[in-house]
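A single protein chain has been omitted; all remaining protein chains appear in their positions.
Moving on to chain A:
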Amino acid sequence: MKLTVWTYEGPPHVGAMRVATAMQGLHYVLHAPQGDTYADLLFTMIERRNHRPPVTYTTFQARDLGSDTATLFKTACQDAVDRFKPQAIIVGASCTAELIQDDPAGLSETMGLTIPVIPLELPSYSRKENFGADETFYQIVRALAQPQDRTARITCNILGPTALGFRNRDDVEEITGLLSDLGIDVNVTAPLNATPADIARLPAAHFNVLLYPETGEAAARWLEKTHGQPFTKVVPIGVGATRDFIAEIAAITGLACAADESRLRLPWWTSSVDSTYLTGKRVFLFGDGSHVCAMARMARDEMGFEVVGIGCYNREQARPVRAMAKSLGLEALITDDYLDVEAAIAAASPEMIMGTQMERHIGKRLGIPCAVISAPVHVQDYSARYSPVMGFEGANVIFDTLIHPLVMGLEEHLLTMFRDDFEFNDAAGPSHHGGAAPTAAVGASGGSTAEKAIVEPALVEVATITADTDNVVWLSDAERELKKIPFFVRGKARRNTEAFAAQKGIQHISIETLYEAKAHYAR
């Protein structure tokens, strides 16, 4: 047993639902107790879908336990087929049904249905949501894809986008447009908006674009092995990765690929002088492996940030994340325990977090701004406006997303210059927050209001711990001088100074030590 409050991922049958809900003409018959229908609201509320997920639950109750549940399953299965007339169904069990050992695969086989029935084995007690989606999509592709000739024109499939995927809707549109610029048509996008008949046509494409390794890699590998379709390895998030992605496609297809970069604004925005203040901003990245790896490259190479921590919650992507961490001189944090993440963030004390909605709340608690870059996300990250993270428009979107939580360069400069001014002192906070008194610390949503109120206790705690462990004590005049440093860099100054003092064997930090350390770390 493991005590949990937050979970980054749901159970694997929720992954299967993400595939079923993404598709059309497919129905999922899920052997599950009353109550498991809660997962419907992830789709109808968070993603705001205008239809019920195509899932029929057997919703067995205590009085049904015994031989009855098998009959219940068959009835539910037959009713679903009669009512919804799907082209194919997938059948499986949720965690509780896994324990009562009715066999959905065997049961549905004996029913003599005339449509394909695809049984799913999803081990609920050892695997999670992303595995469920990947495995389900793989089983569907394996069951339905038919051998056939390639299309006359060079076409590709887009693999991996699902329901409840982070920005999947707009990524698909952006990458479809990009491929079109390169003269490549999309044969089938799957699972998002594909029908079982579309899945049958997958092998007609010349190659596959694997947009989301978490949810499409097993299918991509099977298509490569069985139908000889190569798949792309670069996830096109960021300018560099998108260019690499295009080069990869050029190599696969032999086409001279040239993309239209006329609307790409990130390179100029990040080069312009107001972005100079982004240099060396210390960021901590956490999320699903693919987004974290791609965004780490962006953070370093395209934003000029310093990556001070990196990790993922899905152990399936541990290897690439470890490799990326190594290239950054870091140790990857592979965990699904948010308390570990919180501790790692507190220890690294970054100036910004790039993470999931959990990290956004960790950031709120620690007073660190956060930009959301990965699922799990909440309703506000399923936006009405066009906001991909992939391709060139995706790069523009991410630039905006990453700088908004930060105090902008000019403003930061003013805060430093006029730090004793009544309008620009610590307590006033950044001017775009209206200079409100930083008391209402926990708003219902958004932003990093009230930095001071939250940061100060955190600092006090750090100081106490440091004093206990390393015997470093701040003299009161040094402490006062430290307070003159703007609050958003004060944490770094304190940490650097203490590290410097420890290194030099200094036990009492004076103003002198503070400025010695500042000189030491000057960049």
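Going forward, a contact is a pair of C-beta atoms (placed from the backbone, for glycine too) under 8 Å apart; a residue touches a chain by one contact, two chains touch by 3 or more; residues count from 1.
Rule of thumb we're sticking to: contacts and distances are computed from a predicted model.
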| item | value |
| --- | --- |
| Per UniProt record, name of the chain withheld from view ["Sulfide/dihydroorotate dehydrogenase-like FAD/NAD-binding protein", "Light-independent protochlorophyllide reductase subunit N", "Quinol:cytochrome C oxidoreductase" or "NADPH-dependent glutamate synthase"] | "Light-independent protochlorophyllide reductase subunit N" |
| Per the touch definition above, residue among A:L99, A:A197, A:A323 or A:A347 touching the missing chain | A:L99 |
| Residue touching the undisplayed chain, where the options are A:H27, A:K128 or A:H227 | A:K128 |
| Contact footprint on chain A, counting only the chain that is left out | 1-7, 9-11, 13-14, 33-42, 44-45, 48-52, 56-62, 64-65, 76, 79, 83, 94-96, 99-100, 123-126, 128, 358, 361, 364, 378, 442, 444-445 |
